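Please read the structure below before turning to the comments.
Just one protein chain is left out here, and the rest sit where they should.
Going by the order they are written in, the chains are A, B and C; count residues from 1 in each one.
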Amino acid sequence: MALEGLLWCIGGLLATSMAAVPAARLRAGSPMVYGAALCLSVVALGIAAASLFIGHSLLGALTLPVGLPWLGAHFRLDSLAAFFLVVVNLGATTASIYGIGYGRHEETPGRVLPFFPAFLAAMNLVVLADDAFTFLFAWEFMSLASWALVMAHHRRPGNAAAGYLYLIMASFGTLALLFAFGLLAGPAGGYAFDAIRAAPPGAGAAAAVLVLALIGAGSKAGLVPLHVWLPLAHPAAPSHVSALMSGVMTKVAVYGVVRIVFDLLGVPTWWAGALVALLGGVTAVMGVLHALMEHDLKRLLAYHTVENIGIIFIGLGLALAFGANGMRTAAALALTAALFHVFNHSVFKSLLFFGSGAVLTATGERDMEHLGGLIHRMPLTAFAFLIGSAAISALPPFNGFVSEWLTFQAILLSPGLPQWLLKFLVPAIGALLALSAALAAACFVKAFGVTFLGRPRTDAARNAAETDRWSLATMFILGAICLVAGILPGYFIDALAPVAHVLAGAHLPRQGELDWLTIIPVAQSRSSYNGLLLFLIIALAAGLGVEVIHRWASDELRRSAPWDCGFPDSSPATQYTAGSFSQPIRRVFGSVVFRAREEVRMPPPGDLQAAQMHVRMRDLLWDALYAPVTRLVGFVADQLNKVQFLSIRAYLTLVFSALVVLLMVLAVWH
Amino acid sequence: MALVLNLLVQIAQMALVLAIAPLFTGYVRKVKAHLLRRQGPPLVQPYRELLRLLRKDVVLANTASWVFRVAPYLIFATTWVAASLIPTFATGLIFSYAADMIAIVALLGSARFMLALAGLDVGTSFGGIGSSREMLIASLAEPAMLMVVFTLSLLAGSTQLSSIAASLQASDVGLRFSLALALIGLTMVAIAENSRIPVDNPATHLELTMVHEAMILEYSGRHLALIEAAASLKLLLYVSVIACVFFPWGIAVSGQGLVAYLGGVGVYVLKLAAAGFLLAVFETATAKMRVFRVPDFLGAALMLGFLAALLLFVTMAG
Amino acid sequence: MSGGGSFFVGAVLIIPAVSAGLLAVLPDNRATARLNALAAFLTFVAATVLFWERPAAGHFLIVDDLNVVFIVLSTFVGFTTSVFSGSYIAHELETGRLTPIYLRFYHAMYQTLMFAMNLALLSNNVGLMWVAIELATLTTVLMVGIYRTPAALEAAWKYFLLGSVGIAFALFGTILVYLAAHAVVGEGLDAMTWSVLVKRSPEFDPALLNLAFLFLLLGYGTKVGLVPLHAWLPDAHAEGPTPISAVLSGLLLNVALFAVLRFKSVMSANPGAFAPGPLMVSLGLLSVVFASFMLYRRHDIKRMFGYSSIEHMGIITFAFGMGGPLANFAALLHMTLHSLTKSGIFFCVGNIAQVKGTQNMRDIRGLTVSHPVLGWGLVLGVAAIAGLPPMGIFMTEFLIVSTTFARSPLLAVTLGLSLLVAFGALLLRLNGLAFGDPHGSREPVRASFVPMFAHFALVIAAGIWLPPALVAWFQHVAGLLR
Partner (left out) sequence: MDPLALDVAHLFAGGLVLVSFMLLYQDRMTGLVNTFALHALVVSLSVAWQAHIQHAPHLYITAAIALIVKAIIIPLALHRIIVQLGIHRTIETVVGIGQTMLAGIGLVALSIMVMLPITAKAGTLTQQDLAFALAVLLLGLLMMISRRNAVSQVIGFMSIENGLILAATGAKGMPLVVEISVAFSILIALIVIGVFLFRIRESFDTVDIHALHEYRGEQP
């Protein structure tokens, strides 16, 4: 059965991570480990894809005699798990291929190789787990392995702090999930998911579980305001691990939410949908705004993960809202949109992180202000990165657009909802979604433009060289997927049908055999989209344009210095930087959201020193939520610490008073 | 048979928009000139400019990459296709089901994306100014646009332009206040998207005030020609959208025969003339605003769209 | 009923006693270290036999499901610690912190401590148990003070006094239990025999039992290190030789808690007596909260882990207080795993302190770079003690928190959050210790890592798979404790 195969793959991955400890010393160790991981993830990917498409005959469950003794470790492969396994193992496969090339540049392989396969195994385990203990076990193990990978370059400034914040937030999330499962399982400890499904909680408990699940899984997925660790931790890891954490691990967190809220919790309530969707909208906008303010390429990508998680949660929230009102097909549409975006984001985010990794290895720079003009030195990387940027900016004909288009379609169905709050809220969320999509486009114009276009700003950028074949191969595979999923979305939607059917009780009409592969989520007259056709016509039109112009018009071409309104050839420093590019947007949004203040120091006339402009931004969320907690803990620790410095007589007094108090209690009790 | 007919209509549409777009731009210029008591260039001036540019060589900056050279073709192709998906004189275009209103907006977004990149490619400061301001304006315009779309789909139960046109033609919709709001909102968006006054001034080359012009500052020859053509196509597109959605009368339905189609074309031209005149009047009547006033402008558009949707809820509930 | 069993029980007690005598007189230090390890090993072997060979309960000694696991555990940890202390003490001799004469004394005391703890675990007579625990206290006091630095003396002295007061309370409690019992059972040994007490407990005078349990909890609780009776614990851990810190955290606390458990089962068998739960819950929770905050301002690495021991003893007491099959099971398992993990950590810490020549965490950095084995060992240990999978403590904390949340969310939230706070402190220190640029000496460690990794391997194994026999015992005992 498929499940055994997957478990064997996981076992293989764990064995690989064991073997990696000695292998890390060998020169050939890195390719060996990544090769093994590659083979195993390819097999797992195959099994998962097969069981997603073939369905029932391959799905199933089994129990291993490990974990909680009287419970055993339950595993189940259903269509939902199969879909997320496809996402996980696609990411794992590409990351492994990339790692074969990227691993050569790793200075401390001993800190990466053992944990990489373990991380992959843990993510697979989470998706397969079918009881609370196994789920949380795998979940926390995933955190631990990824933490070790974040700490791989612990000597770089800031990384240790990032790892610290990450593991604390992860444990906080696990704690919340622990509470949630405690509530679901009850004091008798019916931890198996079947038992939980059999005895769904009451309304109050369900609400608590929902909130706890949002806190728990949301902190892992990067839901605002629990996102603060993400932009620090994801970039700190080696780039292929960043890709896994951003592209895949956040999806595993989404899986956690879906599993708990849609599967275990039974029938949703409409306010749950409102809550989730609103959180999603806020997360999307906050994430992209943070990204716009960012100059660090990898951190920018990490913030975009936050944004896309927000988009996914919008879809999930809509699905909940529709499902609560029995609008099955609408719920199916929203859910399909969310899940499709899960897949898409995992693809193009991995692509983008691989690109940033290539840039990092070629230039040793993550700061865009020190880059520029790389398109001349690394054309292939630039091309792949451009595809990724277009995809994440939700531009047709790439895949990012299709999922966001589906989300919009779901939003446009919201007038059918009976609750007035939802009626009013959902259009606003739609506006947020549009805003975040547009800002994302702006942000990636900045990212690609400042990094790859223009003129190199430093020697590092000037002397960059194209990256290795493995990395390029990975990026182009992913780019191809972006395009294919964009122009042939019908097949992907059909693949999601069983998942939607299980969770939402309905699924979209089959898209595969519609004429010309148009996708029609609801009705022909309502809305339709055909990426393939658009792609072909545009190609045709462009070709026509080229043809006509080069046939009839001049195709002479002279190279010369840029015109630049007649200024003499200025230094690269005069180019627009990332900071100056995002300045208008910062003026518009940042002054409110980040309390952004610009301080310009203009030297007095005759003074030759340079004028300086300094932008100061504050993260209000941090100030409001996290700083007080740290202050509180420090304060309490200081106060209690005084107890360490008492005299023995004082300690005896403590004992004495404890005794007297207890005796009094006893005397009263009788 | 119907298929072939639709194909023919589609091709006619593509040819029509391509042919008529520069004329429309010229027409607007002419009217503005007259309003300013000037003679103004002849209507065919834009065609002449395009031809001249096509004949000239391209002077390419040393630092330009392939993005800079590919962008014009893609921008042109995308905008052209987008424009040709809008029922201008007839519905039942064969490709119209390939993209609904949201997709059309997104197509324009792709074009803008390429253009902004091209602006950054050469590595001069002006391109940067243009790109960053263009993206700011776009990011503010899109939510407003979506709210308009939302309102329309709320009325027509569709985001498919042809269906919207059809259902708004049907009498039962009638005149609605929210439609008016949506119209104003869409118009404001259109003005911003086409970088017209008061958001931007297509005629200026004063460095610090220009947005669109700054991006294409480094372009020359055929590349510039393509971009100019794309710009006028985009203007035509938005006007046609407004015409088709809010004044859907006279649009020929597929299979009505040649006369109907010719009539449709005639009506369409009349609509364009009216719209162009209004646009010219508006532009001459108002002054360009500072870049940082634009958010307020588009914020107002967003509010209008939102208001339209909410009012519609109320009226539909009642 | 098998003579073999009683023979092995005898062995478990006699081997340490005899070897203590031998070690007191034998001069040469290398041989003594070996002999020490050998004796501990033999004791361990004898103890493992008790799994299969159990004598019937006598008036003084008993082997039942509850204590057999702890006997095997304590003899095992005793053995591994003796192996570790071999290399540790050798280093101490080189650096001259210990003189051969003190070394002799140390080994003798070590075996005496083993004897005392085994006796306490095996004893079926509450008076005998009291005597044994007092003996254990005295020996550990002497060993804590062995370095004779002012700090060590002061720690020993504090330990001695607080311990003595605790002992006094425990004795008063024991007397009360006898009084409660002998009215029913009649005078003589029966009235102090635990197995009899449990059977006849329902007929006892509940008021007496309540008072007795209160004193026993405070008395033995002092040994367990429950707040506010904990003051001796951190300093004793910090100032004594590291093997003793390991034994203290790993075993002596367990033994004291074991004593409390014996009486708890007597209590809970009596319907009239008040439920000991709330008392233990509040004391345990107080300990957890207090200790987790105290972790933050620590700079001495051994004292920090001493506080972490307080925290975990608090967790265990809390879980026993909550009661119920799941929580009791978890608590028993947590006792086992904590003693394995914490002693393993102390092995690691001992080597670190020796190679770095300091216990101040400000002066220890980047261990994973300078001493990879020690560094990663420490990371593993902290991850284990913090309850991260695949280490076993994750399972117990999972059970404790989740079952508690279903019953009384407020307690569970308090517990969970303070666990998080404690984790924050430990991780903060770990970041400094194990990561970053190395600092201080880089000389290689000459010590056997086998004991440490043996412990961690067991902990990991327990986290993944528990032997059914162990589970059966624990479940039976958990039922017994209510």
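As a convention for this text, a contact is a pair of C-beta atoms (placed from the backbone, for glycine too) under 8 Å apart; a residue touches a chain by one contact, two chains touch by 3 or more.
All figures in this text were calculated on a predicted structure; none of them were measured in a lab.
**Student:** Using the whole complex, pick out the displayed chains that touch the missing one.
**Tutor:** A, C
**Student:** Determine which one of C:A17, C:A57 or C:V131 touches the chain that has been left out.
**Tutor:** C:V131
**Student:** Tell me which residue among C:F7, C:W157 or C:F453 touches the hidden chain in the full complex.
**Tutor:** C:W157
**Student:** Check the options C:P55, C:P234 or C:G323 and report the residue that touches the missing chain.
**Tutor:** C:P234
**Student:** Looking beyond the chains shown, say which of C:I62, C:V83, C:V144 or C:I167 touches the absent one.
**Tutor:** Residue touching the chain left out of view: C:I167.
**Student:** Can you list, in ascending order, the subunit A residues touching the missing chain?
**Tutor:** Spelled out for subunit A, the touching residues are 641-642, 644-645, 647-649, 652-653, 655-656, 659-660, 663-664, 666-667, 670.
**Student:** Name, in rising order, the residues on subunit C that touch the hidden chain in the full complex.
**Tutor:** Output for subunit C: 125, 127-128, 130-131, 134-135, 138, 149-151, 153-155, 157-158, 160-161, 164-165, 167-168, 171-172, 175-176, 178-180, 182-183, 187-189, 191-192, 205, 207-208, 211, 234-235, 238, 297-300, 303, 360.
Quick note on the criterion: only the chains that are shown with their structure count from here on.
**Student:** If I rank A-C and A-B by number of C-beta contact pairs, which comes first?
**Tutor:** It is A-B, judged by the count of C-beta pairs in contact.
**Student:** Just how far, in Å, is the C-alpha centre of subunit C from the one of subunit B?
**Tutor:** Each chain's C-alpha centroid was found; their separation is 78 Å.
**Student:** So what's the Cα centroid distance for subunit A and subunit C, whole Å?
**Tutor:** Spacing between the chain centres: roughly 44 Å.
**Student:** Please work out the Cα centroid separation of subunit A and subunit B, and write it as a whole number of Å.
**Tutor:** 35
**Student:** On subunit C, where are the residues touching two or more other chains?
**Tutor:** none
**Student:** Subunit B: which residues touch two or more other chains?
**Tutor:** There are none in subunit B.
**Student:** Looking at the complex, which residues from subunit A come into contact with subunit B?
**Tutor:** 372-373, 375-376, 379, 386, 390, 393-396, 401, 405, 408-409, 411-412, 415, 423-424, 427-428, 430-435, 437-439, 441-442, 444-446, 448-450, 453-455, 518, 524-530, 533-534, 537-539, 541-542, 544-546, 549, 552-565, 567, 570, 572, 574-576, 580-585, 587-588
**Student:** Can you tell me which positions in subunit B touch subunit A when the two form their complex?
**Tutor:** Residues 54-67, 73-74, 76-78, 80-81, 95, 97-100, 102-103, 106-107, 109-110, 112-113, 116-117, 119-129, 131-133, 135-136, 138-143, 145-147, 149-150, 153-154, 157-160, 163, 207, 217-218, 221-222, 225-226, 291-292, 295, 302, 306, 309-310, 313, 316 of subunit B touch subunit A in their complex.
**Student:** In the complex, go through subunit A and note every residue touching subunit C.
**Tutor:** Listed in rising order, the residues of subunit A that touch subunit C are 65-70, 110-111, 132-133, 136-138, 140-141, 143-144, 151, 154-155, 160-161, 163-164, 167-168, 171-172, 175, 178-179, 181-183, 185-187, 189, 191, 633-634, 636-638, 640-641, 643-644, 646, 648, 651-652, 654-655, 657-659, 662-663, 666, 669-670.
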